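Here it is: the structure, laid out below.
All protein chains but one are shown in place.
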Amino acid sequence: MLITFTDFGVEGPYLGQMRVALAQAAPMVPVVELVSDAPAFRPKSAARLLAALVNRLPAGSVVIAVVDPGVGSGRLALVLRADGRYFVGPDNGLLDGVAAGATECAWFEITWRPDSLSNSFHGRDLFAPVAGALAIDPARLAEFARELTPPPLAWEPDLAEVIYVDGYGNLITGLQAANFDEATVFRIGGQSIRHGKTFSAVVEGGLLWYRNSMNLVEVAENCGSAANRLGAKIGGGIMRLGPDMA
Amino acid sequence: MLITFTDFGVEGPYLGQMRVALAQAAPMVPVVELVSDAPAFRPKSAARLLAALVNRLPAGSVVIAVVDPGVGSGRLALVLRADGRYFVGPDNGLLDGVAAGATECAWFEITWRPDSLSNSFHGRDLFAPVAGALAIDPARLAEFARELTPPPLAWEPDLAEVIYVDGYGNLITGLQAANFDEATVFRIGGQSIRHGKTFSAVVEGGLLWYRNSMNLVEVAENCGSAANRLGAKIGGGIMRLGPDMA
Partner (left out) sequence: MLITFTDFGVEGPYLGQMRVALAQAAPMVPVVELVSDAPAFRPKSAARLLAALVNRLPAGSVVIAVVDPGVGSGRLALVLRADGRYFVGPDNGLLDGVAAGATECAWFEITWRPDSLSNSFHGRDLFAPVAGALAIDPARLAEFARELTPPPLAWEPDLAEVIYVDGYGNLITGLQAANFDEATVFRIGGQSIRHGKTFSAVVEGGLLWYRNSMNLVEVAENCGSAANRLGAKIGGGIMRLGPDMA
């Protein structure tokens, strides 16, 4: 299965060109668009989101991950093999969370280049053909990439920031929910936020934090937008109060 | 065919996770996303939209319908069989319009639970596996659901409200166009709106109502946004004037 994780936007002409490129590179392989609006210009936030989603992806998946403000510059094009899945993307930290969470991994630099390579759309021109070839036959990796000495990773399990604001206005943070017990109180925009198991644990309009379906700490307003209520954006901080400080 | 009707948003990480879950549950079954931005928090409005779309869905389709503000609470998970199609979703009225419009229908409670069930994403964890199994073999329904006594339906054919605002700014209402003749004048936001067969029946910038492609009353501004012009939102009322009152 080919899986895309990009900041191309669900609107516009980029995702569609990617779909065409993948349909040509690997005609019989199903393509699933996992995320198409990962935080643009913010590979580090996007890396948290990708890392939180990776465990549910089928074994053997080939994932194209593109949040790539440095496209066209000297950055490397990488393949990461991690626990039997392949990740194709730029060398800007986007894949670090996947590597940090993997039991086995190896890094490769893509040395192959297409006949025609645009300066601004390596997703279509470089990553899609490579990912398509890998989806058809992973053994071909050595033909277009060479193994790298694993780079030192500087990955902290928890990032105390909002990494994504979803369409409901819920705030997905870079905090692993497993690291915080239910007595924990968080603070965003001057408001204290207590734990709730489900939205309906609080009244309509009430705020809560909970372990979301990706096992991250998420902040929501029941039947409302926490983003509007708290004036929160991607990159904004979340503070942990002790249970005694709330 | 598997069909999704959700409020997950076309952006964000939810639709993608649903796609992955469906690709795993029913690998060879085509998936079509019918609506992915049904009105969040408003199962009753969403129910009107679903009911208006159902007649064109292929016989034997399995439809996952999720507008589910009560996810994680005690609400039941349902399967509705209606005229040979299957609908999988929450017990909050979302499926009532489908049942009300069907010649034959039966309700079932999903009793099966996955090993791991998140509190906030039953679409991925519960509804997708059930729908996938049904799409492969509907006879398996009895394995994971038990028939319910049909609940009493309180479904009015017409709802005098805007149920959806589309990307052009057109206002889709919950009124069946067949119930109103072409002399009918409607009123929204203090403006009278007369019938037109097509957009080009009025001048650019003119308002009109027409029978839309889902057979509902829809209000539009030719080459403009009726939503902006009339300050109309989902849930806002539409009033019928007699032909003599306009």
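As written, the chain order gives the labels A and B, with residue 1 at the start of each chain.
One rule holds in what follows: contacts are C-beta pairs under 8 Å (C-beta built on N, C-alpha and C of every residue); 3 or more make two chains touch, one makes a residue touch a chain.
Quantities reported herein were computed from a predicted structural model and do not represent experimental measurements.
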{"item": "Absent-chain contact - pick from A:Val71, A:Val88, A:Ile110 or A:Ala232", "value": "A:Val71"}
{"item": "Residue among A:Asp96, A:Asp125 or A:Glu161 touching the omitted chain", "value": "A:Asp125"}
{"item": "Where the missing chain touches subunit A, by residue", "value": "8-14, 16-17, 19-21, 23-24, 27, 37, 40-41, 69-73, 118-121, 124-125"}
{"item": "Absent-chain interface as seen on subunit B, which is shown", "value": "1, 3, 10, 30, 32-37, 49, 53, 56-58, 164, 166-168, 172, 197-200, 210-214, 218, 222-223"}
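Criterion: only the chains that are shown with their structure count from here on.
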{"item": "Averaged-CA centre spacing for the pair subunit B and subunit A, given as whole angstrom", "value": "30"}
